[in-house]
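Here's the structure, in structure tokens; my notes come after.
Missing here is one protein chain; the remaining ones are kept as they sit in the complex.
Here the chain labels run A, B, C, D and E in written order, and each chain numbers its own residues starting at 1.
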Amino acid sequence: MRILLVNPNMSTDMTDRMADIARRIAGPDVDIVPLTARSGFPYIASRAEAQIAGGIAFDMIAENLAGADAVVMAAFGDPGLRGARELFDLPVIGMAEAAMLSAAMLGERFAIVTFSPVMRRWYLDCVHDSGLMGRCCGVRTPKAHPADMASMRETLRADLVALARQAIDEDGAEVIILGGAPLAGLAPEISDMVPAIVIDPIAAAVSQAIAMVRITTPSGFLDRQYRPLPKQATGLAPALTDILAGQMRQ
Amino acid sequence: MRILLVNPNMSTDMTDRMADIARRIAGPDVDIVPLTARSGFPYIASRAEAQIAGGIAFDMIAENLAGADAVVMAAFGDPGLRGARELFDLPVIGMAEAAMLSAAMLGERFAIVTFSPVMRRWYLDCVHDSGLMGRCCGVRTPKAHPADMASMRETLRADLVALARQAIDEDGAEVIILGGAPLAGLAPEISDMVPAIVIDPIAAAVSQAIAMVRITTPSGFLDRQYRPLPKQATGLAPALTDILAGQMRQ
Amino acid sequence: MRILLVNPNMSTDMTDRMADIARRIAGPDVDIVPLTARSGFPYIASRAEAQIAGGIAFDMIAENLAGADAVVMAAFGDPGLRGARELFDLPVIGMAEAAMLSAAMLGERFAIVTFSPVMRRWYLDCVHDSGLMGRCCGVRTPKAHPADMASMRETLRADLVALARQAIDEDGAEVIILGGAPLAGLAPEISDMVPAIVIDPIAAAVSQAIAMVRITTPSGFLDRQYRPLPKQATGLAPALTDILAGQMRQ
Amino acid sequence: MRILLVNPNMSTDMTDRMADIARRIAGPDVDIVPLTARSGFPYIASRAEAQIAGGIAFDMIAENLAGADAVVMAAFGDPGLRGARELFDLPVIGMAEAAMLSAAMLGERFAIVTFSPVMRRWYLDCVHDSGLMGRCCGVRTPKAHPADMASMRETLRADLVALARQAIDEDGAEVIILGGAPLAGLAPEISDMVPAIVIDPIAAAVSQAIAMVRITTPSGFLDRQYRPLPKQATGLAPALTDILAGQMRQ
Amino acid sequence: MRILLVNPNMSTDMTDRMADIARRIAGPDVDIVPLTARSGFPYIASRAEAQIAGGIAFDMIAENLAGADAVVMAAFGDPGLRGARELFDLPVIGMAEAAMLSAAMLGERFAIVTFSPVMRRWYLDCVHDSGLMGRCCGVRTPKAHPADMASMRETLRADLVALARQAIDEDGAEVIILGGAPLAGLAPEISDMVPAIVIDPIAAAVSQAIAMVRITTPSGFLDRQYRPLPKQATGLAPALTDILAGQMRQ
Partner (left out) sequence: MRILLVNPNMSTDMTDRMADIARRIAGPDVDIVPLTARSGFPYIASRAEAQIAGGIAFDMIAENLAGADAVVMAAFGDPGLRGARELFDLPVIGMAEAAMLSAAMLGERFAIVTFSPVMRRWYLDCVHDSGLMGRCCGVRTPKAHPADMASMRETLRADLVALARQAIDEDGAEVIILGGAPLAGLAPEISDMVPAIVIDPIAAAVSQAIAMVRITTPSGFLDRQYRPLPKQATGLAPALTDILAGQMRQ
């Protein structure tokens, strides 16, 4: 099985860390193909950036589609998820959505804890779009944006634990999602300090990608009535243009 | 990995068919332990029967918990799911909920197609309880209860395909869930005739169980603040009584 | 009129106190038949316990159904309510649901105040299942589980008043429900200190049972299209088995 | 116990029929005080008419408040309900809301069947405002407004039965509400032909009024924090003016 | 273009201030016709007062309808809005609804900030009725009702700014609505101190009235299938009686 790990951010460090986690979760039989955006942003933190990065992700997928069995959109907030799912004939999994749907299978209500108040509204949009608002206790964040993104995994650790505890005590959360690609891999490190199930979104997304490959067939995607009609696109990258024209499907 | 496949119905035929599908999906590294209820009902078709069968399933889980990594509640409608999830310190997956959450990862809106109008209201309760009503196009069924449950997989095949097509054309469904344990395994047989992704709930539930084992740890469950407080139960089966008393956890 | 007061907990003290309140509310023309569970739990505090106790309540109802006009499920959280309502051919009233629906007739928004944070999530599930989340301001509880259940009606009195006042001031509650069978009868004692209408759930449930008997007829229940189909059950108590088989209806 | 039966329509025929039903339901110990609007409309059929009739009902209540224990707003659609409930220090029950909340205690989902497509949108507003949309299967009506309001109870009988059956078969309704004051009393006449529980809204409203008197105290209403502040009104009827000024409470 | 500015309160001071704002927003080509209630209340602060004032507003509109192109209901809380919209054959705009719908075009989530806790529940009803609860972060108010309504624009200024900041910081509000007719015109004065878009409801309502006149035609209103059927009303003011009888439309 071959899974594209599409980081629509330009940070190869982040891609590397996520690929490590993905490989550990997926085991040796799954080929994880990490891809890092060559244009766009160091990291995505707004709806506007997500709009642009979603289109960039389409190019990344189209160029690497041959032989792939599934795609993981490796940015919490799931830029381009709805569109990619419609366009490409294979499972496309978003980190945020996969984490939320997994959380809903592990407890009745979940909360999202993340590193900056700047992310709060965008993540809340994701919850709303997923339809799972009724099972979400909210998004909790520190009061200020971290001064230094690089060191924040260390500097914010105690704060994130405290926020998770508040979500449990005050909001009744039974599952905690540690949202945001920069926090990938932190969940297992702090779960002992948090009296709830703690989910790492990249682990959730990779596991869900494998699960979705198992329960679907390529022909099921090809036969979909609601695949976009073939379109002649202008000025887009060649691989994506071919896909949009209805050619070169897997 | 060891997964309990808990059929809260008394039909061993149904258990056998679901165990076959589960093993095919899970592969050789996963030990599927099929369990069939020794009391209760031939098959569950109402909220009242689900209330009773949910308690029976608790006994089945408690007696077989040693060494288990996850539980699949193998009846669409998920009898006892919320309670089992709270009580047992491992992932507990429901066929209906797993199918719906998987469907939500494969398309924007899903429909449930099943074999009898009798099931409709109970399945609709499930959608409502899952919180995913906003992504569900409804439950479609034939007009009458099947005259013969044993042969209905053959006799109803064309009807079910027609119902799925209506859900796609008229309701905009992008994913079809073939609901009901008696239809287990039918999805791949009819998917070529249905222009959408068709989900087999037992396949979805087993894949989700494996995924949830991968992204959680036993200690995460043991540390949950919202585990039920230990209680002295009276008149219940010994294994379940021990669990409720806070003893003999895995 | 004959109303079964089904306490699915094993505490006869609690049954006695609720029966007193029920008789005072119902007056001399109504025969209140108090029933206490002979198996199960001292009191129910989790979804898991509610699943089991709901099945126990079915047995209690089935054994005492002859001559009954209505059933009150006398535990806040309403274990087994949906199923009992479907199975038995008479009005089945839940304490939590009756309190919430009554509250919705007395003001625009209500809050639930109860004695322990442990109950919070289960009660919140009830609000969600009732469909009345849009008229609920939330569930407020003390921060810790009471050290002693027997004396808490006295020790927690001031705390419960303070919580009710917060729900009014901060959440805009116009009606307060004092949730939890152990608090039965406390509402009239504290209502002078709470500037809102305060509801005692057992009083609400009994009044609703009488109201529902008045506006329905036995034949209306017997004629229901969505009564469960007769089923041959195995290993269940005789009275319930007969009901499930479609025999011995009232 | 003394209950004001406030018909905000000008039809004394309708008041008389509803008073008969109310007395039969309430029994000899309850004093039913029927009141018919002296201004306004022959019957209410729109949001605009309900706005005006709601104010007229306030006057009717204010003038007859002395000695009253509860108010039934005897027009389906509940004109003025929210405001009357806030203003008057006693239970105020609406026919539509009482019927819907009662229905929610008798089954999982209910439908409203009524006599004219003209009423459909207004009744749907009521469902929405009640917060119970999630438990409602919709409002079903004949295709055309009845040619003759006086004879429609006879001429429409078969149509209403057919609509109720459709709501059961196609929408899964477990309870049917026969909406609209002109249909008061028809429910028991047709319930044998409808395989579900059929609710007569005036019966539901009177029973709920009695229930609400039983579970509340006058002081509970007087102590409400959210009673309107006293206001000096200009140009309104004397009795209502006094109430608004905070005088002459019961 | 001629717009009726209907103040259903009796305060001419408030009408004058709102008319000034309306004229500044609308420009010289629009004729703003300010109308002040001659009966009713100094200002509306409850659901009960809104019910009465809505009917008074109908009279004010009916008497001044000749030549009007649109109506602005100039009280936050929109008394009588649904009914007026149905009855009169021109756009009827509510201050609260217009402010909320405008807010929804300027950001993803909005909050309402107002001058008294007394208004909170009524305004929350408005949000709920609008259907926009999912985009609303709540209603924030000072803890106590202002001692002096006349001077509160000055005395509460700092408090209102602080409340708006809390709604932004803690609830994620991107747009702030300064609710309540007594605060009309304050929004531009404090917007520099509030890091979000601040909406003045009277400005929003007048702009929306102009927009709605532009995109509709008088015949579109006259042709509506869902206009109330003509009715013979009794005891109402002559102009409104004519409208209700289907005469004297514009």
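A few points about this structure:
Quick note on the criterion: a residue touches a chain if its C-beta (ideal position, glycine included) is under 8 Å from a C-beta of that chain, and two chains touch if they have at least 3 such contacts.
Since the structure is predicted, the reported quantities are computational estimates derived from the model, not experimental observations.
Taking every chain of the complex into account, the absent chain touches A, B, D, E. Although one chain is not drawn, the whole complex shows that of D:Arg2, D:Arg23, D:His128 or D:His145 it is D:His128 that touches it.
Considering E:Val33, E:Met149, E:Ala162 or E:Ala211, the position touching the chain not shown turns out to be E:Ala211 (whole complex). Screening E:Arg85, E:Arg140, E:Arg153 or E:Lys231 for touch with the missing chain picks out E:Arg85.
Residue-level contact of subunit A with the missing chain is found at 10, 38-42, 45-52, 54-55, 58, 80, 82-87, 118, 121, 125, 128-129, 145, 226, 228-229, 231-236, 244. By the touch criterion stated above, the residues of subunit D touching the omitted chain are 47, 117, 120-121, 124-125, 128, 133, 143. Contacts to the hidden chain, counted on subunit E, fall at residues 25, 82, 85, 91, 93, 97-98, 101-102, 104-108, 130-135, 168-169, 172, 174, 188, 191-192, 194-200, 203-204, 207-208, 210-212, 214-217, 219-221, 223-226.
Everything that follows uses one rule, which is that only the chains that are shown with their structure count from here on.
The minimum number of touch steps linking subunit A to subunit E comes to 1. Of all chains shown, C has the CA centroid lying nearest to the centroid of every protein CA atom. In a homomeric contact, the two copies may use the same or different surfaces; for subunit A and subunit B, over half of the interface residue numbers are shared, pointing to the same surface. Note on chain placement: the centre of subunit B and the centre of subunit C lie 29 Å apart, centres being C-alpha means.
With centres set at the average Cα position, the gap from subunit B to subunit D is 43 Å. Those residues of subunit C in touch with two or more other chains are numbered 47, 82, 85, 108, 121, 125, 128, 133-134, 169, 172, 174, 226.
If you draw each protein chain as a dot and join the dots that touch, the picture is not a line, a loop, a star, or fully joined; it has some other shape. Applying the touch definition to every pair of chains gives A-B, A-C, A-E, B-C, B-D, C-D, C-E, D-E.
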